[in-house]
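Missing here: one protein chain of the complex. Every other protein chain is in place.
Showing chain A:
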Amino acid sequence: MGKTLYEKILDRHLVSEERDQPSLVYIDLHLVHEVTSPQAFEGLRIQNRQVRRPDLTLATMDHSIPTRNRSLPVQDEIARKQVETLVDNCTDFGIKLYDLKSANQGIVHVIAPELGITQPGQTIVCGDSHTSTHGAFGALAFGIGTSEVEHVLATQTLKQYKSKTLAINIKGDLPRGTTAKDLILAIIGQYGHDFATGYVIEYRGDVIRNLSMEERMTVCNMSIEMGARAGLIAPDETTFDYLKGRGYAPSGSDWEAALTEWKTLHSDENAQFDLEIEFDAEKVTPQVTWGTNPGQVAGISATVPTPEELPQAQKRSAEKALQYMGLAPGTPITEIQIDKVFIGSCTNSRIEDLRKAAAIAKGRKVAERVEALVVPGSQLVKKQAEAEGLDQIFLQAGFEWREAGCSMCLGMNDDLVGPEERCASTSNRNFEGRQGKKARTHLVSPEMAAAAAIAGHFVDVRQWPAKEQEGVMV
């Protein structure tokens, strides 16, 4: 019997297997940030242990850092201590760190791919659940807790139980005006917030093949919002084209050797998945979440659901969510007024995302009472956007233009949504309190967020005047 992509990657990283035990799996790349690592380094010190492979470990600062006034010390005293601790830990253990002043600093899931460090067939971990992003390259990538961060630092391995495999076969084409974000939100909406718990997903089908690497990252990023351990997309020419020439990508004869190996990274024709589902891309519309988990989502032409009309199992969660969100059943999504807009996060902060949002914003103005923020995913993305003049488009439209970081996705810095304020956000989680205490989050694509910023409420980008979009399209 053939093997799935997941099984192929796992097999190539098996250090040892024992009966009744999880396998010991080798880790090719360990990504580290300031929030989930200090206790792991402390653990190493207490036990007098070393970092086994600093050469396979990369650190940056993204979660708790400010997105303005970078020339000043971090104002929040506890956050400053955390950031300084990361510098000390990386210095002491010899780990590469792109710090706040580095030209390569950014969200950990943005920088590893753009530097060419994320590559097909790797095993990648990070103390962050959105590590699933890197699965877009055909790498087995997943989030871990701090105890496991310590285990990887000390041993470069992890104890792993085998996951079940889930193939999501996506048919048809994405309709005009819909995006990778709408696709993944629609899938989560149909199957639910915990549907893929215990599985590694492989996304397949023509739609996936036609997505750019950045769009694939958006899809894989949100695998965790379905509960999946990881999301995978088999590498292809799009993957190889993206990687070729990047700083850490192989070159010369190494490139040829890598390519030979990478081309074997696909599920065999006769491979068996534990579960296979079909999803029709043709019916995807621009999506807006109305609730407090990413599965509580509707199309832009829909109305806020009436809990009584939902299946019994969803009814109580929906009631609780609508109460928190301050939404009345039956309200058209397009009539929901917003106060804040956040364009950023490891889901949607890459250059293509910013180009698409800028195309919507160009020559327009953010609605009077709306505060809108654009936070590039990395300093390299920021630089590229500025070279293309996107910053000026945003600034002239009334958006703020910030330094790279996680920012308002989780509001660990001062980029917060206020109590009962409503935010159109390109991030990945609409949980209670995620963007701020009592904050109300609606997850959308970058295009939908930009359009909402200008209109002051959600609008259907499919009806956005096409002429306005031509100016900065690539």
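Basically, a contact is a pair of C-beta atoms (placed from the backbone, for glycine too) under 8 Å apart; a residue touches a chain by one contact, two chains touch by 3 or more; residues count from 1.
The rule is short, and it goes like this: contacts and distances are computed from a predicted model.
The listed options are "Membrane protein", "Putative thiamine transport system permease protein", "Beta-ketoacyl synthase" or "3-isopropylmalate dehydratase small subunit", and the UniProt record of the chain not shown names that protein "3-isopropylmalate dehydratase small subunit".
The chain not shown here is touched by just one of A:10, A:97, A:170 or A:232, and that residue is A:97. Check A:150, A:182 or A:215 against the missing chain and you find that the one touching it is A:150.
Of the options A:42, A:420 or A:460, the residue whose C-beta touches the omitted chain is A:42.
For the options A:8, A:109, A:134 or A:193, the residue in contact with the chain missing from this view is A:193. Within the complete assembly, A:21 is the residue of A:21, A:264 or A:463 that touches the hidden chain. Residue A:249 is the one among A:5, A:140, A:249 or A:397 that touches the chain missing from this view.
Residues of chain A that touch the chain left out of view are 13, 15-16, 20-22, 24, 26, 28-29, 35-36, 38-39, 42-43, 47, 49, 52, 54-58, 63-64, 76, 78-79, 81-82, 85, 87, 90-91, 94-104, 116-117, 119, 122, 127-129, 142-148, 150-151, 154-157, 159, 161, 193-194, 197-198, 224, 227-229, 248-250, 254, 257-258, 261, 293, 316-317, 320, 379, 410-412, 429, 431-434, 437-438.
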